[in-house]
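Structure provided below as structure tokens; questions to follow.
Only one protein chain is missing from this complex, and each of the others stays in its spot.
Let's look at chain A:
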């Protein structure tokens, strides 16, 4: 089981949309039982970011964790969505 964190600025609106889109993708790919999704706001996660296997963010992240984070903007704009899911799949390594 992989731990996937999806975070935004408030932990309300955009991460909710992102979680729902990723859930649908996991279900389509039949990967639902291999990934556990956590939803949160960035301020609560910065010092425990390493406890997750993969992190998706729909907000700005500090340089110190950039390498760990996939930009979740395609989940909101629809632009580059296929590339996003390809990257997510690669990082989840499942």
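Assume contacts are C-beta pairs under 8 Å (C-beta built on N, C-alpha and C of every residue); 3 or more make two chains touch, one makes a residue touch a chain; residues count from 1.
Basically, contacts and distances are computed from a predicted model.
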item: Omitted chain (choose from "PTS sugar transporter subunit IIA", "Flagellar hook-associated protein 1", "Putative transcriptional regulator" or "Formate dehydrogenase beta subunit") - UniProt protein name; value: "PTS sugar transporter subunit IIA"
item: Contact with the hidden chain (one of A:5, A:73 or A:88); value: A:73
item: Chain A residues touching the omitted chain (full complex); value: 8-14, 16-17, 20-21, 39, 42, 57-61, 71-73, 76-79
